[in-house]
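Down below is the structure, laid out as structure tokens.
Moving on, here comes chain A:
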Amino acid sequence: MLEIKNLQASVEEKPILKGLDLTINAGEVHAIMGPNGAGKSTLANVLAGQADYEVDGGSVSFHGEDLFELEIEERAAKGLFLSFQYPLEIPGVATMTFLKESINAQRKQRGENELSTPNFMKIVKEKAQQLNVTPEMLRRPLNVGFSGGEKKRNEILQMLLLEPSLCILDETDSGLDIDALRVVADGVNSLRSPDRAMLIITHYQRLLDYIKPDFVHILVDGKIVKSGGAELAHELERDGYKDIIASA
Partner candidate 1 sequence: MTVKTIKYSTGELAFFAAFDSQKNSLPKAAGREAANAWLKANGIATKRVEFYHYSDLRRKFSKSQNYGAAETNVTLAAIKAHPTIAAFDEADYQSIIFVDGKLRSDLSDTGASLANNPTDWAVENLTQADNKNHVDNLTRTMWRDGICLDIEKSSDKPIHLIFVNSGQSDVAHFNRHYIKLADNVKATLIESHINLDDEPSFNLHHFNFKLGTAANLTHFVVNGENNQAVNICRTQGDYADKVELNSTALAIGGAWTRREGDLYCNGSNMDLKISGAVLAGGEQHIDNSYIVHHKLPENISFQRFKNVIDDKAHAIFQGKVIVAIDAQKTDGQQMSQSILLSDDASISTKPELEIYADDVECAHGATVGALDEDTLFYLRARGIPKKIAQRLLIHAFVAEISDELPEALNIAADKLITVWLNAHLEA
Partner candidate 2 sequence: MAAIKETVNTVAEIDLDNYKYGFTTDIEVDKAPKGLNEDIVRFISAKKDEPEWMLEWRLSAFRRWKKLEEPDWSSVHYPKIDFEDLYYYAAPKKKIELDSLDDLDPDILETYKKLGIPLKEQEILAGVKGASNIAVDAVFDSVSVVTTFKAKLAESGVIFCPISEAIREHPELVKKYLASVVPVGDNFYAALNSAVFTDGSFVYIPKGVRCPMELSTYFRINEPNTGQFERTLIIAEAGSHVSYLEGCTAPMRDENQLHAAVVEIVVMDDAEVKYSTVQNWYPGNSEGVGGVYNFVTKRADCIGKNSKVSWTQVETGSAITWKYPSCILRGDGSQGEFYSIAISNGYQQIDSGTKMIHLGKNTKSRIISKGISAGHSSNCYRGIVSTQRSATNVRNFTQCDSLLIGDKCSAHTIPYIEARNSSSTFEHEATTSKINDDVMFYCRQRGLNEEEAVAVIVNGFCKEVLQNLPMEFAVEAQKLVAISLEGSVG
């Protein structure tokens, strides 16, 4: 589904990713862990197409297409979803309105019919309940005045609604207490399916106790230095990045 080859990227002319390789197949859950500044968020933003990040080399194919040939919204319509580390606030735009606009924009791009309002409402209500997102929250402007946890739940709600094929979760656990973490993880787990892949970016293995990865990769200084199964996350937790880096 996603094939990253020798990816190099920089921010403000400072190289961050220095030749990253990663292949993700449908049905797989990958976790990327690494110390601060290793390039984890850069990877997420480059994949989504954030313009501040310059791609200097390498290639990424997504569902067999050159990802870098696609506009930001085209990537989204083709199934790439980024759960933001810091979700943006949009004053004046009700969360509900935004959800409807996004779903229908993507459906339109894919040549599908727009959802009717009653249909849409039904789906939103169901998914919102699953994430403890209240109707009151849906009426409020997108993320404005939301707590950290509410923002993250809202991201996952969007993910459930948009049903992407590749879910990228950028530090989704940061700022969540244990209860919120469980709600979010349940939401994510409910999306696991043979035709969907996930890329979980996290600093701690805490989230991985709830969302069990098939593969764990350690990212250091812009490169994956070690890959393994779910047990690698526990090793990391026990030994710290230092030992892993030293042994890698």
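For anyone wondering why these and not others, all candidates are chains of the complex that A comes from, given by their letters.
Points to keep in mind about this one:
Keep in mind that, in the parts below, a residue touches a chain if its C-beta (ideal position, glycine included) is under 8 Å from a C-beta of that chain, and two chains touch if they have at least 3 such contacts; residues count from 1.
Everything numeric in this text was worked out from a predicted model, so none of it was measured.
Listed candidates 1 or 2 all sit in this complex, but the one touching chain A is 2.
Residues 48-52, 71-73, 75-77, 81-82, 84, 87-93, 97-98, 101-103, 105-106, 109, 141, 158, 162 of chain A are the ones that touch candidate 2 when the two sit in their complex.
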